[in-house]
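Missing here: one protein chain of the complex. Every other protein chain is in place.
The first chain written gets the first letter, and so on, giving A and B; residue counts start at 1 in each chain.
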Amino acid sequence: MILQTHDLWRTFGGVAAVSGINFNLKKGELRCLIGANGAGKSTFFKMLTGQIKPTSGRITLFGKDVTNLPSHAIARMGVGVKTQVPNLFNGLSVRENLFMSAQRVMGRKPALEAVDAMLEKIHMTAHAQTLAGKLAHGHRQWVELGMILISGPQLVLLDEPAAGMTAGEVERTIALLNELRGQRTFIIVEHDMHFIRRIAEKVTVFHRGRVLVEDTMEAVVRNTEVRDAYLGQHGKEAR
Amino acid sequence: MCEVKSPGFWWAAIVALALVFGIPLFAETYTLYTLTVFAIMAVLALSLGLVWGVGGILALGQSAFFGIGAYVYALIAVNMGDSTWALAASVLMPVCVAALLGYFTFFGRISDVYFAVISLTIPLILLSLINSASGPAYQFGKAHLGGYNGIPGVPPLNNPFDLSDVLGFDGMYYASALVLVAVYLVLRILVRSRFGRVVAAVRENELRAELLGYDVRYYKLGVFCIGAAIAGLAGALYAAWGASVGPTAFSLSFSAQIVIWVLLGGMGTLLGPILGCFVVQALSTWLGSASGVSPEIALGLLFIAAVLLVPSGIVPSIQQHLRRRRPAGLVSKETP
Partner (left out) sequence: MDLAMLAGIQILYAIASLFLISVGLAIIFGMMGVINFAHGEFLMLGGFAFILSVRAGVNFWVAMFVVAPLAVAFIGVVIERLIIRHLYGRIVETILATWGLSLLLIGLASSLFGYYQMGVSPPLGSVQIGAYQEGGYTFFVIGVAVAVAVGLYFLLRHTPFGLIARGTMQSADMASALGVNVKRVYSVTFGIGAALSGLAGAIFAPLTGVLPISGLTYIAKAFITVILGGALPLTGAALSSALLGTVSQATTLVSTSVLGEVMLLVTAIVLLRVLPSGITGRFFKRGI
């Protein structure tokens, strides 16, 4: 297990956004978190990244207790985070964005080479000098993905990587994830069912702050509880 | 490519030194005297240009560090006669204050806006503190704090530990101008260094910098303290140049001037604040002698106009015109 949460809680005022979640993630897994809006996925996600502190419970990462660690400490342990809305350095070029991530873990020369390689991989070589703030949304998602992967994190947390992307871009993302599957461990929060079906191994369904079901995509889709709670509204897509 | 190896750096150094040593050949003593204070103010402008322009930290009360530097220099120099320790202390004291303030604000993750307001109130509080510090009780060795009259008879700079070698008007000019050039060149190197890049990244997106593994609190604290040190140095030079210090260093309008230099000159660049400072200083000197317009009214209108009409500043606007690209002090073709 590289990531575990033990009875994790987060309350806001009187409302429990996350209620006693016990989550386990094995190395090399590609886990998807799904659930309706307000089900607690984002709150859970942010507790993993260190952006929100749990009200109670523990989080263990790579065997270490990281419950109250700040985000940068968690990142340094080898965790890459892609936020729901792409967070880039808008005033810096694509190349510089990637470099900022690379230079934290390697020297200047290797970082420069890694940046060139990553630019190729995310098909952004032509835009290397463009300021990140001027990129189209799909490209921004790509650059962010590149920034995360370039530092070689063991655990990659992606919050809605397919959001706002064209079909072609989604294909490329899926291809990239499939390439990295097994080499790294992924947690992906997503709403796009087609996307999830293409890549998911195991799926964790959130509902009202708890884990409703944790199983393969096929099993989840057939599960009546899940259908009632969540997929029922999207019944057509799930089929 | 390392900044020190870049041709731009050496050209800048050569041009700067040429100006420093060339101007006295044409200018009279009075002009040099005025240029000296312009240079000192430009050093102060650079300090805010670093903290705000590069670091993105809204340190609107930078004058506090300037004033602390000035007062510390005055108090120690008056007591010791020798300016050497005074100069050192005038750089160190503001850093200590900045570190303390920075600890409580950056480590507490206070919002940018709250920080801006708090930093602006610091010189105001110091102002009322100093203004009331008159009378025999407020004495530091041989020096009286002097309340709103300030401290007169501040000794000039002397060669380190050599009291016989004191800087006159010419000497002060060279000292200030060379300090300006040195600070500019050092900041150029700093901005393009790894530290500088991270500081700029933190400015651009603190969350993303954090998620990449950078402890943004330390970077903000670092740049804030460096800025405070530079401002303190400017304060000491000012005290030595003017042979006196007073509470006006903490006034709201002085704090405002520093902000306008950087705002008008251009945030994110290093030349911008220097240029903005020279232009505004020259304008006010000219305006002050020429017309009866109250300096507050002029400054106030300038502020409002600058905000509403020229949001990015003079130097970046020009640079944009020439290069069609937003300069961030470290964006260049040879990056990284």
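Everything below uses one rule, namely that a residue touches a chain if its C-beta (ideal position, glycine included) is under 8 Å from a C-beta of that chain, and two chains touch if they have at least 3 such contacts.
Being a predicted model, the structure only gives us computed values, none of them experimental.
Taking the complete complex into account, the chain left out of view touches B. Here the missing chain is touched by one residue of B:F107, B:Y148, B:F169 or B:W286, and it is B:F107. For the options B:A88, B:L207, B:L252 or B:V279, the residue in contact with the chain missing from this view is B:L252. Residue-wise, the contact with the chain that is not shown comes from B:V307, picked out of B:A18, B:A182 or B:V307. Think of the hidden chain as still there; on chain B it touches residues 58, 60, 101, 104-105, 107-114, 116-118, 120-122, 124-125, 128-129, 132, 252-253, 256, 259, 263, 294-304, 306-308, 311.
Heads up, the rule we're going with is that only the chains that are shown with their structure count from here on.
If you average the Cα atoms of chain A and of chain B, the two centres end up 43 Å apart.
Those residues of chain A that touch chain B in the complex are listed here as 49, 51, 70-73, 75-76, 81, 83, 87-93, 95-96, 99-101, 103-105, 108, 111-112, 129, 131, 147, 151. Interface residues of chain B, counted against chain A in their complex, comprise 194, 197-198, 200-201, 203-205, 207-216, 326, 328, 331, 333, 335-336.
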